[in-house]
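Every protein chain but one is kept in place in this view of the complex.
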Amino acid sequence: MSALTLVEAVRTALARAMEEDPRVLVLGEDVGRDGGVFRATEGLFERFGPERVLDTPLSEALFTGLAVGLGAQGFRPVVEFQFDGFLYPAIDQLVNHAGRLRARTRGRLSCPIVLRAPFGGGIRAPEHHSESPEGLFAAIPGVRTVVPSSPARAYGLLLAAIRDPDPVVFLEPKRIYRAFREEVVDDGAALPLDRAFVLREGRDLTIVAWGALVREALQAADRLAEEGVSAEVLDPATLAPLDVETILASVGRTGRCLIVHEAPPSHGPGAEIAALLAAEGLFSLLAPVARVAAFDVPTPLPRLEGVFLPNVADILEAARRLLAHR
Amino acid sequence: MSALTLVEAVRTALARAMEEDPRVLVLGEDVGRDGGVFRATEGLFERFGPERVLDTPLSEALFTGLAVGLGAQGFRPVVEFQFDGFLYPAIDQLVNHAGRLRARTRGRLSCPIVLRAPFGGGIRAPEHHSESPEGLFAAIPGVRTVVPSSPARAYGLLLAAIRDPDPVVFLEPKRIYRAFREEVVDDGAALPLDRAFVLREGRDLTIVAWGALVREALQAADRLAEEGVSAEVLDPATLAPLDVETILASVGRTGRCLIVHEAPPSHGPGAEIAALLAAEGLFSLLAPVARVAAFDVPTPLPRLEGVFLPNVADILEAARRLLAHR
Amino acid sequence: MGEIARFVIERVEILRPDGTLAGPLPAFAEDPDELVKLYRAMVLTRTYDTKAVALQRTGRLGTVASSLGQEAVAVGTAAAMRPEDVLLPSFREQGAMLWRGVRIEELLTFWGGDERGSDFAGPREDFPVCIPVGTHAPHAAGVATAFKLRREPRVAVCVLGDGATSKGEVYEALNLAGVWRLPMVTVVDNNRWAISVPVEAQTAAATLAQKAIGAGIPGIQVDGNDVIAVRAVVARAIERARAGEGPTLVEATTYRLSDHTTADDARRYRDDAEVSARWKEEPIGRLRAFLLARGFWDKAREEALLADCARAVDEAVEAYLARPAAPATDMIDHVFARLPAPLSRQRAEIERRARLRAREVAGR
Partner (left out) sequence: MGEIARFVIERVEILRPDGTLAGPLPAFAEDPDELVKLYRAMVLTRTYDTKAVALQRTGRLGTVASSLGQEAVAVGTAAAMRPEDVLLPSFREQGAMLWRGVRIEELLTFWGGDERGSDFAGPREDFPVCIPVGTHAPHAAGVATAFKLRREPRVAVCVLGDGATSKGEVYEALNLAGVWRLPMVTVVDNNRWAISVPVEAQTAAATLAQKAIGAGIPGIQVDGNDVIAVRAVVARAIERARAGEGPTLVEATTYRLSDHTTADDARRYRDDAEVSARWKEEPIGRLRAFLLARGFWDKAREEALLADCARAVDEAVEAYLARPAAPATDMIDHVFARLPAPLSRQRAEIERRARLRAREVAGR
């Protein structure tokens, strides 16, 4: 048991998965000797060698398709994308092949692959290095989209993703790669996919957040507690397929829901959660379902990023507005 | 004035746009002598010649990027994708370039391009030929996603899209390419983008539908009228950015909203509309916001497509359930 | 200014269009039974294609892509493979799929709009038909990487069209195969057309075999209307790959005698005269002429073969047409190995909608 950062937890899970299953491979750009630009694969090349940790030529479309072929042959490739902004070429393979190889062959072939990528803003990175494209991936049938929000959840969810026999897009909030440490027991215990985590229980308001903003949501809940408000904090973790029941149950109790994410507001998992409540939780709602998010514009370069990205103040403000509805 | 099918209206608009503006080019696979696999570009090659109507080599990623370059140079390329399932390689260029070239250069360069594609199911087509990926495109900032639902709207919206100085994804419901005719005046009058169409006014229920299912929505409204129910039918047409006001105003009056689309239910424009109501229309809602859609699975091959795709019966059933809420 | 690299592309021809020999026969072709097997497979393929087009025309099958005139590429390629190799076809390789044990009924099932057709009883590791052009090339690289990592003497064989050579991922896969020295053979079925676009509008490259050079791998051209030459050249490439000597790109030049698919009308964009001229080069007549000339074949055997093929296809058609649709829940039950809990509501909804549809049909 030791206190790990999120990126260390990812690395620990990768090493554990490679240790326990020789079919697990790591591939991508600079994952070998360099250990990945965020060092998520550091030490794996030295430990598992060049046949388990493979630097590919520079093409995301290629290595996604490569993983599909390896997966069909029974390997369990875990592919690293260097940054969020380079994930888009994977979409063709995800929609047209990864998400349907099993359905298309009635299970004769399958696609046990994991696509990992750091995502999100707040590190003052160059263009294309601060994107939150989870909505695009969550919308792909046959593919899970998973976002951890702490070292322990990163460890358990990544193990689950790698062991899962179907494709998973695993988006790691890079802003909190090293932001804090958490005790992680490297015992190989996976966390369940398809299940939201109730991170804090509360009665007055449900805050649904994922990725880096879960911390802000929890901080906001602390502040609200000081004001006598009891906020529940949910992390869906698997954005698709989404754990509908846990969210409905929570909002059914609190009557108020605030959805917090870094992606632009429209057409993504935030919308899906709100839609769910409008369809199935309507009569328990005491207040409008609010979203605190970025804006429907291309991610701006760092100088304007502070306004683009929501923070604790925004969450508090929105929460107070919801709480005004009695 | 003449009665045109939807595909004829598209062709008429293309010809008109090419006639009025020499910067308009048509490109894609088989758009030349063949006139496009659906004949949407028929006759253009003969009329405007090989420098205005260009068959490209076979690559969607290529011709999307090619259009970005042409657009930056002041051309107005209208690119045909042969089928919905081949649109995905365009996403990288759309997110990383088309949707931000203007913002990135503060307007020094821009991207006046249109990507046209037939989309949707119901024609018993092979794999990858019956997809409804509008959600993926609607989620891309800086890019409009437009879906016409009749010959006249196809004509007017396509003209608007071509004349618009920014990128537009224009998805044509192939199921109704030739399903019916409508009077279309070829007078060069465009229809507004970013504005929903109220196709039928009503008091008891708002049905929001786009693409091929607008017809079914109108048919359902007819049937409901026979039962004494007055249904309003809205076609958002521009799915992103979405005309929030018109939708809110309508549901504000009717108190009930049924969203109808062919795409899988989750994480798309249907969710966005429901989320909007949950956020801003909550207190006028008399009933849950319902979605009638496909399912969150890869589009099945034709033999099961009849269950995958929603139809009039599904709309009626869902409408009646909403109307039961008083 | 000095030369630092030099490359040569060669072409192999064995059987001339009139059935006479342009070059020495490879060893396998000394055995008449082997040649007859190739001949039968091409005739079966053509019989199947003809029937599939007819079924489509009468509304009993979806859109299909005939391989008329291109049978030698598919059959020659498959014949060069071992059963344990893996085939990654595009959508016009029914000749190769049939050779490898995919059943006619399965092909019809797939093209009839039913995923169960890709659950081959035969070559369990072969990939299903790939419709998005060229997207299976990286899969082939993945399969070949699997073989290499497991040190299995197996080869991934990817077949794609002249149009597909314009797709970036095809180049990417070739490049990867080169740098990782993968046991992968890519066969470019150059039928000169990508729907309405002739190969001259697809690329300025004088040959498609030279697409190999940028990937640092060998490229070779073969007469794709000569099943003997195709089999020989592909077999050599496969055995090279099997021996750990890396990938090869084989360009097989042939001609699409049919429309692109049943949804196409090729007369919109090419002359009948061009097509007629190409009929003289088609592979079945050519091999038949050779077999007849050598006395390995006769009219009676031909008639028996045609009858056999027709019977096999007809039986398969009957079985195909008789098969009821899968339950609607199949569309969700095979997406994930185990249905994720959140999707169980949608499964129930699919059942409900299927019942509604059944009632609608009954109500009419």
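First chain written, first letter: the chains are A, B and C, and each begins at residue 1.
The rule is simple: a contact is a pair of C-beta atoms (placed from the backbone, for glycine too) under 8 Å apart; a residue touches a chain by one contact, two chains touch by 3 or more.
All figures in this text were calculated on a predicted structure; none of them were measured in a lab.
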| item | value |
| --- | --- |
| Chains in view that touch the one left out, judged over the entire complex | A, B, C |
| Given C:G2, C:G59 or C:G363, the one touching the chain that is not displayed | C:G2 |
| Contact partner of the left-out chain, one of B:S59, B:S150, B:T206 or B:N311 | B:S59 |
| Contact partner of the left-out chain, one of C:E169, C:D226, C:D259 or C:D333 | C:E169 |
| Subunit A residues that touch the omitted chain in the full complex | 29-30, 32-35, 37, 55, 57-59, 61-62, 85-86, 124-129, 265, 295-298, 300-308, 310-311, 313-314, 317 |
| Interface with the unshown chain - residue positions in subunit B | 25, 51, 56-57, 59, 61-75, 77, 92-93, 96-97, 99-100, 102-110, 141-142, 144, 164-166, 193-195, 241-245 |
| Where the missing chain touches subunit C, by residue | 1-12, 23, 166-172, 175, 178-179, 181, 200-207, 209-217, 221, 246 |
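The rule is short, and it goes like this: only the chains that are shown with their structure count from here on.
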| item | value |
| --- | --- |
| Chain occupying the middle, per Cα centroid | B |
| Chain centre separation in whole Å, for subunit C relative to subunit B (CA means) | 35 |
| Between subunit C and subunit A, distance of the C-alpha-averaged centres to the nearest whole Å | 40 |
| Residues within subunit A bordering two or more other chains | 61, 92, 96, 99-100, 103-104, 141-142, 241-242 |
| Subunit C: positions in contact with at least two other chains | 115, 132, 168, 330-331, 335, 343 |
